[in-house]
Each structure stands twice: as structure tokens, then as C-alpha cells.
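Complex shown without one protein chain; remaining protein chains in place.
Up next is chain A:
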Amino acid sequence: MSTTTTEKRPRTRKPTTTHSTLIIGAGFTGLGTAIKLREAGVEDVVILERADRVGGTWRDNTYPGAACDIPSLLYSFSFAKNPNWSRAYSPADEICAHIEDITDDFDLRRLIQFDTEVTALDYDRREGTWTASTAGGQQYRARTVVLASGPLSNASFPNMRGIETFEGKKILSAQWDHDYDLTGKNVAVIGTGATAVQIIPEVVKKAASVKVFQRTPGWVMPRVDVPTPKLAQAVFAKVPAVQQAARNALFLSHEVAATGLVWDTPVTTLIQHVGRAHLRLTVKDAWMRRQLTPEFRAGCKRMLMSSDYYPALQKDNCKLITWPIATIVPEGIRTADAIEHHVDAIIFATGYDVQLGGPPYPITGTAGRVLQEEWAGHAQAYKSASTHGYPNLFFTAGPNSGPGHNSLLVYVQGQIDYAVAGIKTILDKDLVSLDVRPDVQAKYNESMQKRLKRTTWMSGCTSWYLTKDGFNGAMYPGFATQYLRQMKNFRAEDYDMVSHGARRLWNVPAAQAV
């Protein structure tokens, strides 16, 4: 009978067991969650990962110059430190190797199903379980789910006029083609964001010419990237408390920066002075400085951290072009000043498919509600982790959880603590469902939006933090300390709970439970 179906979709295979927890994604977050769950005694955990390796962001982003722009000491989990970071800001391959190490050190590999892409999640209200469908046809069922499929894990070529006509080599920063040699080539780079400022200095070293096409300049802060002294590595390895102390100091300094980067304050102005001084000291030409001077408050968009970006732009084989791109043509790029730039390759550093409306796969909660539809307008959750109508499901990097300029992993650690507390509650109390109360969620979001008003993100720039109508469902308006405090505090009374025991005793259908 299968011969009549032309569709290639593999046959669905129903799940045979119900696990305690399904984790989607084997990046930092998914793996960190598994570590903490097992520490809390939850052993029956399955991690579904679409790739064939762990690492997430740091497995996928291998473009030249890829590195973290938050110091490695802070850009790591406090419960899985690495004493051997080679530099202040580690390169991508080193971070990826660290993630591989964590996987082995905590014996997580056997929990992971690789090459398993989740295509849908459906809630069964009667059983209080979630079923994950996957591209391969196999389904997985669990009582709880942690979404850790990454905030920036998908990227695609931008929808630019004429892009399909280009006859040269197109390179997407997040899917770098290492077989293509840029040596001696004429190259265009589109975009001047966090990724571009890392790529450009590297490409300028190799290519014959590099033309950088900029739409909006960002604030660039100097980044002092030094090798970690051998002595420090040795001390970190022997006396972990010293590394923790260094981490704490970095944490505090980022909290101080938040007074200018999260809220629009005189400190913001001070930070802009630093940015302007950086520009003045490193860029010779007055017109170029003008082209590179941002027109929004510092912090409103992601800060750029680089000490070699400005020098690279001024190299003899590099040129900054600020004319709008009129169209891409077979030979290159046409700008609005009527000139056609012929190039061998175009590097698109144009960002990621930002998921302001939730993960790209459909998530169906109680009463057939679909998350993507509910969040199509404005995403909201309670403490960025739970959303009413989707019981037993925990978000990471959820609505209003983004740090201004701090390590995402610091925030993720809070999200992991919260999810573990919720999952423990469900398992220990033998709950069918744990669903956040809509009134609690509404109140929380009201206060979020009120607090957001005074932040730099709302100071008038357009950024990927905001929806088209200017709603900010992405960033957390506060200090990391505040965020972590709220995430440490799991309040069961904020949730509607239905327990298996109660159902058996009173025969209460899930829908009417208190």
C-alpha cells in the first residue's frame, strides 16, 4: 500500500514509553538542564538533537573569527567550569570542545538521540503528557518537556531583491563553507552586526578586496582579548574558588554596565562617550567616523565588542559602503549611487531567524491552542518559563528573558533551576498537569511592560528585540541578580495543579481542576 503514496515522509512510529522529561536541543542549555535534572534525581531524561553532534551555536557557527563576546569565565556554567580557557574570549571551536567535554564528564551522551529533529509537540490533556513528533517518524512521549532548541539556532539567506540571480558564491555566516577559499577573491560582506565585526578582520587578511555594506552602524566597544596566563590556568585548575572569585568579579562588572545598557541613564551617555572615543582614536577619516557613528542610544541594539574591526575597515583592501543596496545582480551588488560592485563571493552576516513568536515547529497545548498562533502578535510567559495553556512545558530563552549585555548562560542557569523545580514538583506530587494561572501571567507581563518603558531597548531604535509594532517580548528589564532571584523562587501557588491522586479520588476531569 505504501507504493501508492508519493510523499516521502517516513511512517510515524508511536512512542512505547513515557519518559520523565524530554529536552529538545543539545546545546549549552539542553545539556545544562540534563545535568541539573539528574543532580535532582530525575534520571529518565531523553535529549532530542537534530544534528549529529552536541554544541548548538558553537557547532554551527564556524565562520572565521567566531568567538564569544562575553568573557569565557562568565560565558560558561558555574557548575561546569573550564579552567583551561586559552583566551579571555574563547574561539568557537574551543567552546564547542568544552561542550563536548561537559557531555562526557557528566555522562550525558547516552541520553541523546542525535539526528532527531522535532517537528511538532502535542499535549495530551487526559494523560498529562507531551508527544514529540520527529522528522524521522519516531515519536517520543514524556510527562514534561524543556525547550532548549536555541534562540538563534536557525539562519537563512535574507529576502533581498535579486539574491537568486547572483552567480558567484553565496556564504551564510552560520553555515560557513570551509571548502571555499577566499584567498585572492573579491568579497562583499553584507551586514555590520555582532557576527560581521568578527568575520571582517579575518576576511580582510585573506581576500584581495573586501567591500563592507552597512545599513546601520552599531556601538563598538574595544575588546581586550588576551591569552590566559599559564599561571592563572594552573591556579584555576587547583583552586576552583579563585576561578569562582574571578567569575563573580566579572558578573558584578556586567551588572554595573547594566545601569547604562539596560536603562537609559547618564551611564548610557558615558558608554557612548567611550564608543565615540574608540572611534576617534582608531578611525582617521572624519567622514568615515560619521558613517560609523550610531544614531541610537547605546544598548538599544546589541553592543559590538571588537578592537580589530575599525582597523580592518581602514586596510587598503577594504572599503566601507553605506549606500543602500538597490539589488543583487548576477555579478554582484548594485548600490543606489548607480554603481555595480562585481565580486566573487557575498558573505551574508545578516543575522538569524529570530523566534519572537516561539520555536518554528508547532506546539499544540490544551484545547487545541497553538503557541505560534497565540504568540504571533505578542509573546508572553510567566517568568519567561511557563505559558498558560501549555502545562508541564518549560521554556528556556523564553519571552522577556534576554540579558542586555551579560552572559546568556547566567540567565539560562536561572531558567534551568526554575524548570528543574517545576519538573520536580510534577514528579514528586505526581501531577497530571502544572499550568500557570492566567491571572498571574497577565499581572507579571503588565509589570514587565511597565518596567521596560525606561529601558534603552525602547529608546526609539528598531532592533530584532522588537516586533514590527514595537512590542518588546524579548528582553528582561532588570539586573541579572533580580532575574536570578525570581527564577530561584518557584511558587507552586502561581500554578493550577491537577494530581493523578486527586483525579482518582474525586474523579475530577482535568478541565475543572482547581
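We adopt the following convention: a contact is a pair of C-beta atoms (placed from the backbone, for glycine too) under 8 Å apart; a residue touches a chain by one contact, two chains touch by 3 or more; residues count from 1.
To be clear about the criterion, contacts and distances are computed from a predicted model.
Q: Assign the chain not included in the display its UniProt protein name, restricting the answer to "Alpha-ketoacid dehydrogenase subunit beta", "Ferritin-like domain-containing protein", "Peptide/nickel transport system permease protein" or "Iron-sulfur cluster assembly scaffold protein".
A: The record names the chain that does not appear here as "Ferritin-like domain-containing protein".
Q: Please identify which residue in A:143, A:341, A:383 or A:405 touches the non-displayed chain.
A: A:341
Q: Which candidate, A:155, A:220 or A:318, sits in contact with the chain we can't see?
A: The single option touching the absent chain is A:318.
Q: Looking at A:327, A:366, A:425 or A:459, which residue reaches the missing chain?
A: Within the whole complex, the residue contacting the unshown chain is A:327.
Q: For chain A, which residues touch the unseen chain?
A: That gives, for chain A, the contact residues 161, 186, 208-211, 285-288, 290, 295, 316-319, 323-324, 326-327, 331, 334-342, 462.
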